[in-house]
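Okay, structure first, notes after.
What follows is subunit A.
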Amino acid sequence: MNFLILSLIKAAIVAGVLLTTLAYLQWIERKVIGHIQLRVGPYRVGPHGLLQPLADVVKLITKEGVMPANVNKFFYLLAPFVAVALALISISVIPFGPQITIGGVTTYMELTDLNIGVLFVLAVSSVGVYGVALGGWASNNKYSLLGGLRSSAQMISYELPLAIAVAAPLLLVNSLSFRQIVEYQSGFWLGFIPRWNVFPEVLGFSVFLIAAFAETNRVPFDLPEAENELVAGFHTEYSSMSFAAFFMAEYANMVTVTAVATLLFLGGWKAPFPEPFSSFIPVIVFGLAGLIAIFHGMHPARRKDKYTLPAAGVVFLGLAAVFGLSLLVPTLQTILMALFWFCGKVLALLFLFIWVRGTLPRFRYDQLMRFAWIVLFPLAMVNLLVTGLVVALSSK
Partner candidate 1 sequence: MTELIFFVFAGIAVFCGISLVAQTHPIASALSLIGVMGSLAIIYLQLGGEFIAAAQVIVYAGAIMVLFVFVIMLLNAGAEGTSLNVSSFAKYAGIVLLAAFLGLISFIIQATLPKTEGVVFGAWDGGTAADVGRKLFTAYLLPFEVTSVLILIALVGAVVLARREV
Partner candidate 2 sequence: MPGGVPMSWYLILSAILFGLGVAGFIYRRNIITVFMSIELMLNAVNLTFITFSYQLKQVDGHIFSFFVMVVAAAEAAVGLAIILTVFKNRETLMIDEVSSMKY
């Protein structure tokens, strides 16, 4: 019974944090792409557009859901449901931190730790193709059908280099459980280089990231859903909450894939610097951010940001104070440090996703498929073979 209540509490926390993150990830994306393109992005709804996701949610909920004629109603309604459910399920095996003890209850910072965690994430992403394929087919529209078929063919083609790139660090770690993969990456070489899997597996990490871009239908591989190509592809005929469901599924897939990349290659929640120094880094980072924000807010040339930037600065300084205080409380320190490093790495990879979206042009569909089968798949195989050879020779 204790286990059940604990799991329910953890599930509620993870679900709440994840759904809020998805909404604000869209805000981050619009601001970053806006600044790349020398404009400001959402600015008016709330300070610096911070309430824009709320406005979007209200708009999407109150919009009229138009179901086109002659569609198969069951599949039309099933497709966004399947897409969202599968995208949210794969978060349940992602660990966020080490074992913690709060008030006498000892637990791990994750929903569950499967022995086959890596296979579970691969399985859920394999079945996630159906949401896209069914959505495209059930809309009774030739553009949707083409977009849906192209998108699902792209997703299953890129699953192959993804899975083989995932297999290479598994050879080093000898386990399929995410927690043991992160535990393998603790410690430092030469005292200061962290033992992350990315350092022996640079090629694997690059192949994984490129395949992840294609799996989640992001630029430069987003031809099946681009608006000026196929009239928004497989979600053309979906409006209001169904469209929001597909949208949420795409962002949740992005979060899952970056979290898996962090756990497999970047050491999960392990700090990149040895222990005494790494505890002070969050305090320094947030303190600097707060001081810079307050300084820029006081500048007389920025009339519009007279109140918002100093407010943001105060928030950052408050976070720095929280991290500084946590240095005195060990249990809080483990939680906050693990969350800081894990979320920091995931946010860095998400920033890379958004940066690439604002920068690169998109591939044509035949170039995309050719790239998967002729370039990425042999590279992934070479990576796996070399890793296997090195592991076999070094364990003699």
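In this section, a residue touches a chain if its C-beta (ideal position, glycine included) is under 8 Å from a C-beta of that chain, and two chains touch if they have at least 3 such contacts; residues count from 1.
A quick word on the picks: all candidates are chains of the complex that A comes from, given by their letters.
In this text, all values refer to a predicted model and were calculated from it rather than measured experimentally.
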(message) Quick check: counting C-beta contacts as defined, which of 1 or 2 touches subunit A in this complex?
(response) 1
(message) Per the contact definition, I'd like the list of subunit A residues that touch candidate 1 in the complex.
(response) 72, 75, 114-116, 119-120, 122-123, 126-127, 129-130, 133-134, 137, 145, 148-149, 152-153, 156, 176
